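Yeah, one chain of the complex is gone here, protein chain that is, but the others are all in their spots.
We just call them A, B and C in the order they show up, numbering each chain from 1.
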Amino acid sequence: MPPPGRSEKFIQRLRTVCLLAGGGVDEQGQPSEEVSMGQRVDINADLGEGYGAYTFGMDEEMMPVITSANVACGAHAGDPVIMRDTVRRALQSDTAVGAHLGYPDLWGFGRRHVDLSAEQLYSFLVYQLGALQALAGSLGASLQHVKPHGALYNEAAGSADLSAVVCDAICDFDDNLVLFAPAGSTTVRVARDRRLRVAEEGFADRAYTAQGTLVPRDQPGAVIQDPGEVASRAVMLARGEIPTAEGGTLKLNIDTICLHGDTPGAVRIARRVRHELEESGIKVQTASSFLRSQHSG
Amino acid sequence: MPPPGRSEKFIQRLRTVCLLAGGGVDEQGQPSEEVSMGQRVDINADLGEGYGAYTFGMDEEMMPVITSANVACGAHAGDPVIMRDTVRRALQSDTAVGAHLGYPDLWGFGRRHVDLSAEQLYSFLVYQLGALQALAGSLGASLQHVKPHGALYNEAAGSADLSAVVCDAICDFDDNLVLFAPAGSTTVRVARDRRLRVAEEGFADRAYTAQGTLVPRDQPGAVIQDPGEVASRAVMLARGEIPTAEGGTLKLNIDTICLHGDTPGAVRIARRVRHELEESGIKVQTASSFLRSQHSG
Amino acid sequence: MPPPGRSEKFIQRLRTVCLLAGGGVDEQGQPSEEVSMGQRVDINADLGEGYGAYTFGMDEEMMPVITSANVACGAHAGDPVIMRDTVRRALQSDTAVGAHLGYPDLWGFGRRHVDLSAEQLYSFLVYQLGALQALAGSLGASLQHVKPHGALYNEAAGSADLSAVVCDAICDFDDNLVLFAPAGSTTVRVARDRRLRVAEEGFADRAYTAQGTLVPRDQPGAVIQDPGEVASRAVMLARGEIPTAEGGTLKLNIDTICLHGDTPGAVRIARRVRHELEESGIKVQTASSFLRSQHSG
Partner (left out) sequence: MPPPGRSEKFIQRLRTVCLLAGGGVDEQGQPSEEVSMGQRVDINADLGEGYGAYTFGMDEEMMPVITSANVACGAHAGDPVIMRDTVRRALQSDTAVGAHLGYPDLWGFGRRHVDLSAEQLYSFLVYQLGALQALAGSLGASLQHVKPHGALYNEAAGSADLSAVVCDAICDFDDNLVLFAPAGSTTVRVARDRRLRVAEEGFADRAYTAQGTLVPRDQPGAVIQDPGEVASRAVMLARGEIPTAEGGTLKLNIDTICLHGDTPGAVRIARRVRHELEESGIKVQTASSFLRSQHSG
């Protein structure tokens, strides 16, 4: 777990790796992120999505398999007790914790658009971030990352305005947090402009179009359920190339792979994915362990 | 605005004041809190209690008159936008900001008992603290104090168990925060046991019993509405003695005087109180400016 | 603009009645819509929009001035106690009661779009209707009408799909209720197709475009605040013609005039409007008293 404060030795080794891998070296003599591509990957899942007496997903089984847990913050799901319990469970598994930020929509589980103004959304996101950070802090933990949830995630992916609100909230709260966003999305671009660290995210159980978007769920072949196939697609994602629904090949820069924890067979798939990644020589690590801070550049 | 890191000069001056005032000096050579009694007092009010389109109270007018603003955190009142706006307004008036923590009861404005378990309450209070701290932080501000609201305030005042939950939440979040609690209450005692700084609170517009509790609102003479009378009672409170409903005199150690911002004439009363206090030679200051940290002892 | 689904016989008789002037009577001895145009009008206002400790608008003063009260049903505003109190107050003033149906958005006061599915919206509207009807029933009252609120009102006005959901909910709940909708809007058309009674609504304090839509609030002259001007525009609306922002004249069939109860001067304006209408010989009556049921046609 080297960063922050990378040693000289580490930086030299990176330069060598860059040349060998045909990777870039930027103006500051810093290795580009692409170098790590295909060698390290984070696995994230949405956890802590119960509410009061309601449970949701197989948190207990999923936690040790993943490296980053997206914890619901009471907007689309989660309550203060569940939030704290989820952080405690993450600590026990050495899993990094992030804020899973949603619209104010418990009834719709954050999957519905709610037409907040920029000011309302900004304030509400900061509110959620602070609430989770405080609960994590009460257990001696702190946040690694942020991931927008549901409708907010999808809408921000294609909207520079919405992404700007999300990024502003994160920057003003703690600009060392990593933002998880769809690989190649507008959110990634906006976050990089603000020098936020970004983990580009891929979905191993979803088919991709040639444009790099997910095939909508209602189309045939959109969701892959065979554990073996999901696992081998996870390896392809980690290596940066995935076949598209159209039959071509899509290049993606994937830092984290999202797994679902609430579907039948979810745990079995997750374990298979992790096993296959490690068998393929890909290191499964928390995103913050290998994502270079743009601020240190 | 001397503390933290009190200068030698400041400490020496305090020793002199102690001797002159017949006040105590503790083992650590620190002036006891009693010394400042009758000389300095904080004025607090509950602000930011609107919700969405709903307004509540005369925040704009009250803010410059008081020294500590209790900001609702979305439980009994307040929403993320109002919370942030209230902190911004406080910054403009050099008013200290505190978290006004309530039960999850927007409908009842936090005035109803909600039977939370200790774990639920603890987590929910930490949640509120974090949310407000984050919004304050986004404006470069930080919290000075915490005040329980409504039913929680009243119930904690007489319950060591409930006070313990409140104090634990504060200690685990930030043990440098000042707790505002009814003068002489169980909450004060429990907080002092945990070495939390406490501002003992008095109500200038309410009659007191010989036991030091407030005369219930439904009894005649319970609420004082005449601005002059409220102001002179504020001076008495700040000096540590108030006549009781029974006709005797009650000694109280008052660090902060609570004023209401939502009643007719509230602003006029508040201005009168502040004026009278200052005319009487009592310095009106934020609680944290004169409350010695027990941790530094 | 003759509404669909009227028999030849009915239309002929109306013609005769028109010649005889202001006293038309249909088969059931009910005055017909067309005849009453320009002679009778309903006045409605949104009331009961507080929540818990929050008040909103001048319900007490507005109630006796209007003939139809739109009562919030707990979605965008209102709670069970306020709903019941508002119905009680309406009964005391002989004001008709209607359900003011909103999106699930207390924070946004129903002014924000919430992206409900048709099934969710339908069920939620029926839920609100039943809740208010039950509270009205507990006082011996029943509902006269339904008016969508805020974002739902505006969105439905231009959407046949959304209007269909609103109308279906009303029809399935009680197809004798009158729907209040913007004069000439899609909602009016969809409701008439379902043979719902519709009160076409006009705004006396808002400027109209030549297309019959309201001039957006952020444009100059959009909102009229002078009581005299609002009152004379109310008379024009009741008579079916209003000057447009562009300088022309717009013909509208207005059954009910919406007044605001939450702005400065609202009560004074409302009283002036009512007075002016009555002085001009226009009878101010509840919508259901002069809107013929299409079912009985």
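The working rule: a contact is a pair of C-beta atoms (placed from the backbone, for glycine too) under 8 Å apart; a residue touches a chain by one contact, two chains touch by 3 or more.
None of these values were measured; they are calculated from a predicted model.
S.K.: Give the labels of the shown chains that the missing chain contacts, considering the complete complex.
M.R.: A, B, C
S.K.: Among the options A:I43, A:C73, A:L106 or A:L125, which residue touches the chain absent from this view?
M.R.: A:L106
S.K.: Of B:P80, B:P104, B:P148 or B:P227, which one is in contact with the hidden chain?
M.R.: Answer from the full complex: B:P104 touches the omitted chain.
S.K.: Which chain C residues touch the hidden chain?
M.R.: These residues touch the chain not displayed: 74, 79-81, 83-84, 119-120, 123-124, 126-135, 137-138, 169, 172-173.
S.K.: If you put the missing chain back, which residues of chain A would it touch?
M.R.: 50-54, 56, 77, 79, 106-109, 111
S.K.: For chain B, which residues lie in contact with the unshown chain of the complex?
M.R.: 104-105, 107-108, 112-116, 120, 151
The working rule: only the chains that are shown with their structure count from here on.
S.K.: Looking at chain A with chain B, do both copies bring the same residues to the contact (over half shared) or different ones?
M.R.: same
S.K.: Could you please state the distance in Å, as a whole number, between where the Cα atoms of chain A are centred and where those of chain B are centred?
M.R.: About 42 Å, centre to centre.
S.K.: What are the residue numbers in chain B that touch two or more other chains?
M.R.: As it turns out, chain B has residues touching two or more other chains at 79.
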